[in-house]
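One protein chain is absent from this view; the other protein chains keep their places.
Let's look at subunit A:
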Amino acid sequence: MQPEAHAKAALEVAVLVSIGRHPLTGRARRADQDARGVELAMSLDKARITLMHAGALDDDSESALRGYLGMGFQTLTLVEQPRDADVIPALASALSETKPQLVISGERAEQGEGSGLLPYLLAERLGWPVVSGLASVEKVEDGVATLLQALPRGQRRRLQVRLPAIVTVDAAASAARQSAYGPARRGELRCTEALAVPDEASSEWTVQPARKRPKRLKIVKAASARDRFKAAAAKAEGGGGQVLTDVTPEQGAEAIFKLLKEEGVLR
């Protein structure tokens, strides 16, 4: 057992962490999903964890980044980027330099674009597989990770992926541990210079606060608590849908357009 453990090198894990934003007060904080990603990394056996953030350093972002350090880390790698930069090239080059086997990130950022595309664009650039919505990493053996992916309604799917890979976590992963003030204060933000590529696409956008989206009411006519519970726990019934195969993009778009009309999303 011992010699084997010796032979097996530590698993290099990089967790991409972003500056979160509290939904009520808008204060900077450690982002919930990213913190869950850090927690996931900390649950891995023999992992050498690097925290990585690409962005600008100011008072707010520093306190948020120190929130991750407070989970028990001595350093955090800060890839310095101006505010309007596209961080993907910088992150990709930083990752290809440090060569982690597993990269963990949250599903989407709590502020900024928050498109959730970063892991995919990063994976495309690095040529790595990406797995989304992880609940846990069960084991890593011989460069293959066994992952548990969270599906709706508490379902889980076991997947195997060859490393290196990028995985993302959402609210299904276990909650992050408390961030302690002492280690957060002591931790070091290790700044690294990186090429800044301005995000040209976003400079042309206009940004406005999001409107609250309407939520479809699920009307349950239930006479008893049992019925209500069944309705709440029932799987979505896919009775009305249709599967389109071998259709042209136009036909597909047509079908989607028709459905949106029917559902009242487009008027």
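Please note the rule applied: a residue touches a chain if its C-beta (ideal position, glycine included) is under 8 Å from a C-beta of that chain, and two chains touch if they have at least 3 such contacts; residues count from 1.
What we mean here is this: contacts and distances are computed from a predicted model.
Of "Methyl-accepting chemotaxis protein", "(Fe-S)-binding protein", "Ring hydroxylating large subunit" or "Carbohydrate ABC transporter membrane protein 1, CUT1 family", only "(Fe-S)-binding protein" is the UniProt protein name of the chain excluded from the display.
Remark: the omitted chain is touched by one listed residue; of A:18, A:50, A:149 or A:179 this is A:179.
Interface note for the absent chain: among A:37, A:55 or A:70, the touching residue is A:70.
From the options A:27, A:157, A:230 or A:258, the residue with contact to the chain not on display is A:27.
Against the chain not displayed here, subunit A makes contact via residues 22, 24-25, 27, 29, 70-72, 177-183, 185-186.
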